[in-house]
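Just one protein chain is left out here, and the rest sit where they should.
Order of writing sets the labels: A, B and C. Residues in every chain begin at 1.
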Amino acid sequence: MNALPLPPSGCFATGADGPLHLYAVRAYFEDTDLSGVVYHANYLRWFERARSDMLRLLNVDQRAAQEAGEGAYAVAEMTIRYAAPARLDDDVLIETRIEELGAASIRLVQVAFRRTGVEENAVHKGPMLAQARVRVGFVAPDGRPRRQPAAWRTAYAQFLAGADQATQFSSPNQPGTP
Amino acid sequence: MNALPLPPSGCFATGADGPLHLYAVRAYFEDTDLSGVVYHANYLRWFERARSDMLRLLNVDQRAAQEAGEGAYAVAEMTIRYAAPARLDDDVLIETRIEELGAASIRLVQVAFRRTGVEENAVHKGPMLAQARVRVGFVAPDGRPRRQPAAWRTAYAQFLAGADQATQFSSPNQPGTP
Amino acid sequence: MNALPLPPSGCFATGADGPLHLYAVRAYFEDTDLSGVVYHANYLRWFERARSDMLRLLNVDQRAAQEAGEGAYAVAEMTIRYAAPARLDDDVLIETRIEELGAASIRLVQVAFRRTGVEENAVHKGPMLAQARVRVGFVAPDGRPRRQPAAWRTAYAQFLAGADQATQFSSPNQPGTP
Partner (left out) sequence: MNALPLPPSGCFATGADGPLHLYAVRAYFEDTDLSGVVYHANYLRWFERARSDMLRLLNVDQRAAQEAGEGAYAVAEMTIRYAAPARLDDDVLIETRIEELGAASIRLVQVAFRRTGVEENAVHKGPMLAQARVRVGFVAPDGRPRRQPAAWRTAYAQFLAGADQATQFSSPNQPGTP
């Protein structure tokens, strides 16, 4: 029998520009519009999934913070360039890098690539589909900016310190984790 | 280093009611609404992802059929009952069964469960979240019903013949597949 | 200069089966998928807009109830039949009837029609696109069913008592209201 299906889950790696988070999505009917390609706004949903997965792997519990009334991240600013269209059933890889870590906000760079194949320890990247620079701010329930929880900033700093430490952040739900 | 991230991909299994397709999703911010739980319409998107993944694993190429002008599946009818809410970060398992295979349409039963854990060869199901009965029909580009491609019906019939043959349908992108 | 744009807003009327709420939407790119027609799950979003508009016209303040921690409506059950596809730029009319008013839940029937024209006091209905029977339940923040606020049930009862009283519910934002 096949492996049991696992929820989509990313991992950490080291890229040319330093530590990266990698996340995979597939394009479904829900993502497309009548022009036959993925609707532009849906890349923002994909990028949000990748950011949330990165936080989860860093043991940043957004739901607990939300339920405890501490606050939540809100996108403050985003610039996105669309380079090539994604089509139904395309396998897409999303790379997320932390560009700048502030007291109350984080700047990230996120890039979506079409995948052309998978091999042991290697991803075959196809064309770049879209590239975004995003600033997210932590906001209190009253909507005012608030410093991110200290434990979260520590986790981000550890991640930024290098992917060789990143494996310690691996998720129990991660496919193929020993 | 961790395993490379793979696109969400399901598998086949045998349930009490016969052959099943299993598919996993996670609830993200995009899926929720201000009541704090997953917005009701988004279960239909999750169920569509599961159906599309099942077809892909059966080598049914919806995109090729669409691009060749043969046609596409359209949901003709759906009954859905919401049993319990899904919340942010919940791991959700979707079971899909083919209930009835017609010349131009298929009846399916799809059930979403919260997952409470994963073990070798075992999924720990939590409460049922939603259950749907769906009828999808194959329609020509002009919108008229059309018989499904013969190869597709054969694939469905093989799947219905039993999950012990299902492994032959396993996807190259399937996590953990040898 | 043209009239100022007003938010989409419905009205009450009397149909063959009694009092109705009418709501208009237009199909945009966001609503379609690559098959060229409106994605099936998006009718649920349209129906939710129509229900929320009906409640708003009945002075049922869902946001206040949510913010006060009283609760919110959740869809408990829905059966939907898709009769004909909606396409980009189609003008769609949604009729909503209250079928049954319970202590903690409401059964509604919602039908979407393509519009073929508008005249003074007359809507030209095109083909039916989709028809749904929906049961929504009022739920407390802890997820348990709860009786709907008494004032809300009174408003629904007044509406059910007849559309000739319905005009008293007209919204200040209603286009063309004297």
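Note that a residue touches a chain if its C-beta (ideal position, glycine included) is under 8 Å from a C-beta of that chain, and two chains touch if they have at least 3 such contacts.
Just so it is clear, the structure is predicted and the values come from calculations on it, not from any experiment.
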Contact with the hidden chain (one of C:G10, C:G71, C:P85 or C:G137)
C:G10
Footprint left on subunit A by the chain that the document does not show
34-37, 40-42, 44-45, 48, 66, 72, 74-82, 84-85, 141, 143
If you put the missing chain back, which residues of subunit C would it touch?
1-13, 22-26, 28-30, 45, 48-49, 52-53, 56, 61-63, 66, 87-89, 91-93, 115, 118, 121-123, 163, 166-167, 170, 172-177
Touching residues of subunit B against the unshown chain: what are they?
29-30, 32-37, 39, 41, 88
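The rule is short, and it goes like this: only the chains that are shown with their structure count from here on.
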Compare the two sides of the subunit A and subunit C interface and say whether they are made mostly of the same residue numbers, over half shared, or of different ones.
same
Indicate the whole-number Å distance between the mean C-alpha point of subunit A and the mean C-alpha point of subunit B.
24
Return the distance between the CA-based centres of subunit A and subunit C, expressed in whole Å.
36
Residue ranges of subunit A touching at least 2 other chains are 29-30, 87-88
